[in-house]
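One protein chain is absent from this view; the other protein chains keep their places.
Showing subunit A:
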Amino acid sequence: MPRHEAWDAERASEIVSEHLHLEGATLPILHALQERFGYVHEDAVPMIADALNMSRAEVFGCVSFYHDFKRQPPSARHELKLCRAEACQAMGSTKLHREVLERLGCDWHESAADGSCSVEPVYCLGLCSNAPAALIDNEPLARITADSIQAALAEAGR
């Protein structure tokens, strides 16, 4: 089951319009577009700029500034975010991440060899008492091991 729809300029334009009553609508629009399409298509930039009376550079600057916004369609079925911050380090996350990446056959910001997930680093998920921690498509995972990540991905894959 695909999580996202294919880019559709008309639908995107509707999404932009739905948010125009908000003060400072840029981030809500970008989030809504990414939730729908899985990324922010380059054509969305002039669309948002026109709607919000901003320059294209300002909108593009926003898309590129924040770690969350993606400019390419997702190349994997799920998104795995692994926490690299200190509390997780204290529980051996550095070594664990090497093992997880090795099993997935990819590096940070890449997709697993089997297309099951993309892997992004994240700095703190607020699960620090139960580290190491991760998120798979916004579902939290605490006290993770390489095996529990594998199991969670298998479960999410169904």
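The rule is simple: a residue touches a chain if its C-beta (ideal position, glycine included) is under 8 Å from a C-beta of that chain, and two chains touch if they have at least 3 such contacts; residues count from 1.
Operating definition for what follows: contacts and distances are computed from a predicted model.
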UniProt name of the unshown chain, from "Fe-S cluster assembly protein SufD", "Ion-translocating oxidoreductase complex subunit C", "Anti-sigma factor antagonist" or "Oligopeptide transport system permease protein OppC"? "Ion-translocating oxidoreductase complex subunit C"
Contacts of subunit A with the missing chain: which residues? 23-28, 30-31, 52, 54, 58, 61-62, 65-69, 81, 85-91, 122-131, 133, 135, 138-143
